[in-house]
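All protein chains but one are shown at their positions in the complex.
And then chain A:
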């Protein structure tokens, strides 16, 4: 389709110099987030730090009753959201159970050395009862978490992931914004100017990830700014700063991509075959995300779209069809007048 082979890659496709394409001649390197969910502990420090730094208002103190996630999802007043998923599935390569050889002489155990070994041992240890990751052990009722192993141990894993605005290479919210309130910063991120936004709401259904939303009492659209104010002062965003496990890593995107590739390779070598990167490829439907992830399951399990495409990829085709339809309408009207009534 001709609309997809946009020569300048303004609407679709890889765009290595996103700030340059937006009109910054000497832009600093593009920055972003690499969120490594394999080390996320679900502490929600990122959510709190984000709210604190950006003065994002409170948006309900309710319990969802579905998990430890009482935030629900990204929106106008939630710019970081920690997803929490409980699965009947062991982590690859891990030794199930809590039994330790040296448990009784605790002073002999170097816990830091033990922790450093975690997840690096490809072969499951002797006596392990870990079944293949995608097969439930025998005797497990479908869809339930239950003690399954002969020794009564439970096969279970918790997935936690801190979601955020993806700061897409081709950002639909920015493309469709009629006022120019949404703009591309010199860092390659996407930010709403709150003094320009008139609350038309167009960016809300345009976002393929369900990130940006309208603040009801305020009327304007809000989302993560990747702490534009902090970036300008040479500081890292509040969420990355607060993350105690470095699950949220901030830095130049090129460096983050290298780091992420190495991390996936390391996890695969350690037997965590579920590990995969999401949003990192410049060849995907949005030209790659400025904030990408290492996930341990399919993206939709975390509430992320498996293959998002920026809607404006098809915009040239849309305008062509609308022009044809407009001509058809005019022809139809002319047709009505051609025959004079008898």
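The rule we apply is simple: a contact is a pair of C-beta atoms (placed from the backbone, for glycine too) under 8 Å apart; a residue touches a chain by one contact, two chains touch by 3 or more; residues count from 1.
Here, contacts and distances are computed from a predicted model.
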Protein name, per the UniProt record, of whichever chain is missing from view ("Deoxyribose-phosphate aldolase", "ABC transporter permease", "Polysulfide reductase NrfD" or "SugB_5 protein"): "Polysulfide reductase NrfD"
Contact partner of the left-out chain, one of A:172, A:253 or A:295: A:172
Residues of chain A (touch criterion as defined above) contacting the omitted chain: 11, 59-60, 62-67, 70-78, 83, 85-88, 134, 136, 142-145, 172, 175-181, 196-202, 204-215, 218-221, 297-298, 300-308, 311-312, 314-315, 317-319, 321-330, 332-337, 339-341
